[in-house]
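A single protein chain has been removed from this complex, and every other one stays in its place.
Presenting chain A:
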Amino acid sequence: MIRRVLPHGLGRGLLTRRPGTRRGGFSLDWDGKVSEIKKKIKSILPGTSCDLLPDTSHLPPEHSDVVIVGGGVLGLSVAYWLKKLESRRGGIRVLVVERDYTYSQASTGLSVGGICQQFSLPENIQLSLFSASFLRNINEYLAVTNAPPLDLQFNPSGYLLLASEKDAAAMESNVKVQKQEGAKVCLMSPDQLRNKFPWISTEGVALASYGMENEGWFDPWCLLQGLRQKVESMGVFFCQGEVTRFVSSSQRMLTTDDEMVILKRIHEVHVKMDHSLEYQPVECSIVINAAGAWSAQIAALAGIGKGPPGTLQGTKLPVEPRKRYVYVWHCPQGPGLETPLVADTSGAYFRREGLGSNYLGGRSPIEEEEPDPENLEVDHDFFQEKVWPHLALRVPAFETLKVQTAWAGYYDYNTFDQNGVVGPHPLVVNMYFATGFSGHGLQQAPGVGRAVAEMILEGSFQTIDLSPFLFNRFYLGEKTQENNTM
């Protein structure tokens, strides 16, 4: 027992963090012993300050196999799957670095929480289907001894997407792809729409697609807490701090065409503590960039994008924060219990919230009207001018409504093609991305986490092939465009 304990004890402080990861328990009170020894030495040598074993309990470990930058749903999902798929128990040490434990600006907590399979890319549909089955069996995946079962508050009401004349053909072909991949979606004509949902006005609607199963919305906080709890019980380290520097080494190599490339390998991550200048260099072998809206900053720290534009070296990570508003209103005569999440032809969307005639929704602004992502302040005029008219047009009952509250959150928006970036960077060989999902990260998190874990542990994607989402496409200019964003 002592033999195993000492190498960890020295230099990193105390081992009390993780319950259940040491086989057989550890009854030696190392904490108490150290302070006793300090007191003894102080009494023997008065006047000298004793710093033989400085207290480093608040710092992250000095060595870690994998460092995940970002503790939101994507970061935690990668941590979970790494621990779940590792071939030896305790084989991989994972450290999750999160700048803000209150998650006040994290996209996960501020999300509307929807999940749907109505995408145009088969990979997106597969990811969403897997996430639905993950959420359905969440208490088998994320079970922790003695913890109560998770209640995701899932509403299986489905998504209803409306298409105008010009989008109808695209919607039809999308639904065909979705059906092929196994999603339960059906097409509806305006008459069928009116029959099923009498509160809807079908003016300007040529076609609608309605998800019947595995679609709806749930509580993202519950998923986050569940993942956090499970991942802690699996032995993942957490640290509240900010990544300020990557120390890496470079190597010049020649390609088969005799072009020179500089391959980089990150050796150390400097994690700076909150409200202090203290930092801890964490030696690591793999870094995962799951920093959401701030992924581009982390990528820039690693030297991604520093080079002449047009080269692979000069290709930046095209993910930037975009602010989106969500408004909650009350409408007493509004649509009933059966209401799905309705996404209008204009881009406005809404869904029910609870039993009491409350609804929430919003709309993605067009490029020219993008709000400043400097802060998360809400613009109420946006609702008045850009959201309400479209809602009232689609649902006449919404002409009388009263806004109760509103909030804003960030999309980690991929300006290139609005789809995620997954997998290793071609030049910085040990940085893996799991970011850029532009508003559908939450619903794809379980699938993406598994894919990244497979990439790290096995070297390639095993279950869902996310090769269209690799970083290379930004350099090659091949867009993996998704036609159905909200």
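Everything that follows uses one rule, which is that contacts are C-beta pairs under 8 Å (C-beta built on N, C-alpha and C of every residue); 3 or more make two chains touch, one makes a residue touch a chain; residues count from 1.
Everything below uses one rule, namely that contacts and distances are computed from a predicted model.
Candidate names were "Distal membrane-arm assembly complex protein 2", "Origin recognition complex subunit 4", "Sorting nexin-2" or "Proteasome subunit beta", and the UniProt protein name of the unshown chain is "Distal membrane-arm assembly complex protein 2". Of the candidate positions A:Trp30, A:Tyr103 or A:Phe154, contact with the hidden chain is made by A:Phe154. The hidden chain makes contact, of the residues A:Lys84, A:Arg136, A:Arg245 or A:Lys316, with A:Arg136.
If you put the missing chain back, the residues of chain A touching it would be 136, 153-157, 212-214, 216, 336-338, 355-356.
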